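A single structure is presented below for examination.
Omission of a single protein chain aside, the complex is shown with its protein chains in their original locations.
Moving on, here comes subunit A:
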Amino acid sequence: MSTFLLIIISGLGLGSLYFLLAAGLSVIFGLMRVLSFAHGAFLSASGFASWMVLRSFETPSTPQLLLALVVSVLTGGAVAYLAEVLLVRPLKGKELEQLLVTVGLGMVLVALMAGIWGPDEHLIPRPVWLTDTTSIAGAPISNSRLLLIGLAGVVVVGIHLILSRTRYGLIIRAGVENSAMVSALGINVKRAFTLVFVAGGMLAGLGGGLAGTYYGGISPFLGDGMLIFSFIVLIIGGLGSINGALIASVVLGVSQSVANYYVLNGIGDVLVVVLLVATLLVRPQGLLGQKERLI
């Protein structure tokens, strides 16, 4: 029983990482109709920003960890802001070109990071308590997983509060349905586009900071590896649906962990692809996505 709980919580931790990346991508696609392939690189860049803060301490304290997380969130937001203003916005209305420019940006950023810090993983020093475990129902659960799940939970609540209680949330929810009509009510949707793209970058940034604590290290390719699974989360959950992304993240993370442990190590990735194909066959719009023709 304790082993099963351990596997489930590990899966939830993995699902939390997917969600942090997928949540931003989902809202960005919903509002802007842009599939950003650069957010994986944003995650890696933010992870490196966190690593640069933490590597100066042999055993970082909790406030130093928090500082690193703040730096990684700000890095993700700043890189996303520059990408939106300089590359995505000038290509407004050209969805294929916008997609391709994010692919190119992602490749350039990864190559840049590999050029500066090398392709190998860099270990990230962590506070002692983060490398420790907490016993839950007899299962020794890694504190890094609990931190990840807890912060992902805070993000879920935060996103729902923003979407339901603020005017920008209202604009985003309406814009996901019909951004042209939002403009026709006198609202500057471009500002909402930038805000959403930056918010997606900040979530990727948080993911980068936390991925370092989850895996214990950071490499230029970490984000791209996670990006693939986050896109699968998007498709299974339904493009543009935050709740769909949440459900799909949990399902994928837990399924992967359970399959890897109980069936065969590595089979979890195959299971994810099976789930993707099954979703596309049975419910092409995803669990909570809207039926629409994209082309």
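Keep this in mind: a contact is a pair of C-beta atoms (placed from the backbone, for glycine too) under 8 Å apart; a residue touches a chain by one contact, two chains touch by 3 or more; residues count from 1.
Keep in mind that, in the parts below, contacts and distances are computed from a predicted model.
This complex has a chain not shown, and the name its UniProt record holds, of "Tryptophan synthase alpha chain", "ABC transporter ATP-binding protein", "Electron transfer flavoprotein subunit beta" or "Sodium:proton antiporter", is "ABC transporter ATP-binding protein". If you put the hidden chain back, the residue from A:A184, A:I228 or A:A278 that touches it is A:A184.
Which of A:L170, A:L195 or A:L287 touches the hidden chain is settled by the complete complex: it is A:L170. Interface with the hidden chain, as seen from subunit A, comprises residues 167, 170-171, 173-174, 176-178, 180-190.
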